[in-house]
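A quick write-up on the structure given underneath.
Heads up, one of the protein chains got dropped from this complex, but the rest are sitting where they should.
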Amino acid sequence: MTLTELANPTRFLSLATRILPWLAMATGILLAIGLYQSAMAPDDYQQGATVKIMFIHVPNAWLSMFVWGVMSVASLGTLVWRHPLADVAAKAAAPIGAAFTFLALVTGSLWGRPMWGTYWEWDARLTSVLILFLMYLGLIALWRAVEDPSRAARAAAVLTLVGAINIPIIKFSVDWWNTLHQPASVMKMGGSSLDKSFLIPLLVMAVAFSLLFITLHLAAMRNEILRRRLRALQMLQASKPVALP
Amino acid sequence: MALGPYASFIVTSYALVAAVVLILIVWIAIDHRRVRARLHELESSGAARRSGRGATDLT
Amino acid sequence: MSALGALIRRDIRIAVRVGGGALIGVLFFLTVVVLMPFALGPDLALLARLGPAILWLGALLASLLTLDRLFTADHDDGSLDLILMSRTPLELACAAKALAHWLAAGVPLIAATPVLGLLLNLDGPATLAVALTLLAGTPALTFTGMIGAALAVTLQRGGLLLAVLVLPLSIPVLIFGVAASNAAIAGQLSFSTPFSILCALSLASLVIGPFAAAASLRHGLD
Amino acid sequence: MSALGALIRRDIRIAVRVGGGALIGVLFFLTVVVLMPFALGPDLALLARLGPAILWLGALLASLLTLDRLFTADHDDGSLDLILMSRTPLELACAAKALAHWLAAGVPLIAATPVLGLLLNLDGPATLAVALTLLAGTPALTFTGMIGAALAVTLQRGGLLLAVLVLPLSIPVLIFGVAASNAAIAGQLSFSTPFSILCALSLASLVIGPFAAAASLRHGLD
Amino acid sequence: MRLSGRNLRCLRGGREVFAGLDFDATAGKAVAVIGPNGAGKTSLLRLIAGLLAPAEGSIALEGGDGEMTVAELAHYLGHRDAMKPALTVTENLTFWADFLGGTPADPATCIAAVGLSHAAALPAGFLSAGQRRRLSIARLLTVRRPIWLLDEPTAALDLASQRVFAGLMTDHLASGGLVIAATHGPLGIPARELRIGGEA
Partner (left out) sequence: MRLSGRNLRCLRGGREVFAGLDFDATAGKAVAVIGPNGAGKTSLLRLIAGLLAPAEGSIALEGGDGEMTVAELAHYLGHRDAMKPALTVTENLTFWADFLGGTPADPATCIAAVGLSHAAALPAGFLSAGQRRRLSIARLLTVRRPIWLLDEPTAALDLASQRVFAGLMTDHLASGGLVIAATHGPLGIPARELRIGGEA
């Protein structure tokens, strides 16, 4: 199946419906493994048991940025190729991304309380993630406020691309400004500095959450395509002018 | 598995993640049901799609 | 580039003649500053310490107030159609409009800072420093806000939605503007780092703003 | 009275559809509050102290952002002509429009205060007190702002010289609103004095606003 | 019913538009106000509607409801259509029916009368120029007002709609109504001419 065929909404719909159960299953299994491993992971000599928060905090934090990346690619599709499937992908991703960002914020501050002695600190990393969250909310508001989906899609695409500037700022904020937050230790040049006993559960959880995102995203895209069909049908009923007598 | 003095923080964060993920799943499922129900409604009221296929056909 | 010159002259002339936005912006700015002593109580030292932040907040909110009809007014009377059709690249036309807006609405704000500095108990050099940072930073506010103004046309929406979309984009400007002003006043921190970041933000927005606004207008055609 | 009901319903419906409704109001307020720490620095005690002022500024901004086109929009599309000609007294129609505006733009903000109170580190009773002052005071912002909105129609040209006179009218409201909130939070100062002044201001504006606006619209006929 | 003006003088922006103008309009007979651009046709209609104050002269209504002013007994159809783009056709019309008061007709039948039924659920902002004009005309039908003040009512209407509109005006006149219409083209019904400002 070629990419152009895939980009046909009907084709996409049937494909998504076929692979969704498998994806859901894989997600469930991997999540179970990841959770088991994180439960079994040893305590950190500095952080104690709170290091367990890492296994959910870090995947959520990564995904919060990754989802914006997905939306940015979709936005290019909207603006350059004007492809309706790109609109659908961008719209469906926003609430999921917002949820991950919210979780990154909450788990982070729940970790921050024992580690730094405060839930919240206005430093660059935390602040830029909060801005990301606000931008997710703004995008969702935009999608909801405008009925005409293609109109909303183009506006949202411009905004998404402008907001993408925030992603490198989040990623590198810990290097550019000295903050409370940890610098990157897993994904950095020259290999990971994390111990294997933490690294493996973390990576399993990260993959599991990514699968979770893909599953949810496909399902939400399917809903969105159906919603557009619904709208098109309603529009069809409402058009067809009648000439005056 | 001993969680130490900060057990409540750890448990809360895991519980929150579970809750939010569950909400997402439920929301998407309900959304799916609702949209399909309304499509069925429209179809049975006679607004057929041009392609002749049912609008709610997924495969 | 007489076309762009004409556009800038027209927009400034309208702003001056109608008053409208720019004036309300300055007034709002004043209101914010006047309100602060009442909110904080008569602690003069605290007022002086918060002065730059208050001025920056006022400037940010005032620019929000005046920006939302930047393109909508032209859309409603049909001018935008002709601007889109013209031989002038849309990006440049957008930039010219934003520049005109900044000249008509931003510069008066900067000109008003010395007066407001007095109210906030800032001394001469501090006021000057804040004015300087405003001069360097308010273009960024205008040029990012412009994106929201263009979205207003595409979305046929206005009001608070735009503020919600635009404000997160302007947060970095606010952070570095305040940081630079505080550095200049306190003296010990480095002024040049945040100030150069501020200038960089302004320059970046000078490029990104017109492109994003033009893209939004072009794709919003209907 | 069904005419006034229809007017209120219409205006609210447009506000919700165009402005995005209550959700966006809340989001806007949230953004403004989140903005503060960026400007003022992360000092929680200071933030809590400034909390009421921030909330009040947000309310003022939200009402200003949407108020300026309250009558201009109706004038531009010809609705105002029909409202002027109708059998409904113009004062009542003006009051209905302002009420609709307050319901659509003010009430969501008040409903959002508990959330924001959390962010600003206010405790339960304090949040409630601030919400109460907003409930008592925001009508005054709307009903004095309405005069400016009506003048904007009348004074198509010649600048908004009179608007200069209107925005300052809202300063007393802000001052007493913030004072009442601070009193409620600090606990030691008297809450009832500023609060009753606030209520008095609101009541006075409820009467003066519609009359002034209607007079301005009637004499602005052209 | 009889509406008349005597010795009317109109100032706009400090300049005199017309002076010494007399007019008479009686129930059952349409008056077509004609004249070159800028002669003051729109200004005259707005004077009658009470949207402008005459600098001199007066307007009198005989046989109306004693309590009501001319404005309150009149429908005014101007260049601007008084419809909100964000609301649907039905919502717009329902609003005016409710706001104008009295015993409003069913909005759906008014919409059908101008041939907009298929667009009833569309936002008014989606309508074409002629469709918007038809929607404004539908407003005249929602609430009965004896006096119709029409400013170039047939602009942007296609020929079929012009015929339909002529029929609506005829019905209104037949039911004892009064029509004053400013126009450059033919109105579609017999009308007495009121000329302002010389030949066009």
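Should a chain be cited, it is by its letter among A, B, C, D and E, assigned in written order, with residues numbered from 1 in that chain.
Convention: a contact is a pair of C-beta atoms (placed from the backbone, for glycine too) under 8 Å apart; a residue touches a chain by one contact, two chains touch by 3 or more.
In this text, all values refer to a predicted model and were calculated from it rather than measured experimentally.
> Where does chain C touch the missing chain, residue by residue?
Touching the missing chain: residues 2-3, 5-7, 9-10, 13-14, 17-18, 76-79, 81-88, 221-222.
> Which chain A residues would touch the chain omitted from the figure, given the whole complex?
148, 150, 231-232, 235-236, 238-239, 241, 243-244
> List every residue of chain E that touches the chain not included in the displayed model.
Residues in contact with the chain left out: 12-13, 35-38, 42, 79, 119, 122, 126-131, 133-134, 152, 155-161, 184-185, 199-200.
The criterion applied here is as follows: only the chains that are shown with their structure count from here on.
> Using the contact definition stated above, find the chains touching both chain B and chain D.
Of all the chains present, those in contact with both chain B and chain D are A.
> As a test of understanding: of all chains, whose mean C-alpha position lies farthest from that of chain B?
Greatest centre separation from chain B goes to chain E.
> From the C-alpha centres, identify the chain that is farthest from chain A.
Chain centre farthest from chain A's centre: E.
> Tell me, please, which two chains come out on top when C-beta pairs in contact are counted per chain pair.
C-D
> Just send me the rotation angle from a CA overlay of chain C on chain D, rounded to the nearest 5 degrees.
Rounded to the nearest 5 degrees, it is 175.
> Measuring centre to centre with CA averages, how many angstrom lie between chain B and chain E?
Distance between chain centres, rounded to whole Å: 54 Å.
> As a quick test, compute the distance in whole Å between the mean CA positions of chain B and chain C.
Chain centres of chain B and chain C, defined by C-alpha means, are spaced 42 Å apart.
> Quick one: chain C and chain D, Cα centre-to-centre, how many Å?
Centres of chain C and chain D (C-alpha means) sit 23 Å apart.
> Which residues belonging to chain B are in contact with no fewer than two other chains?
Not one residue in chain B touches at least two other chains.
> Residues of chain E that touch two or more other chains: which are they?
Each of 86 in chain E touches at least two other chains.
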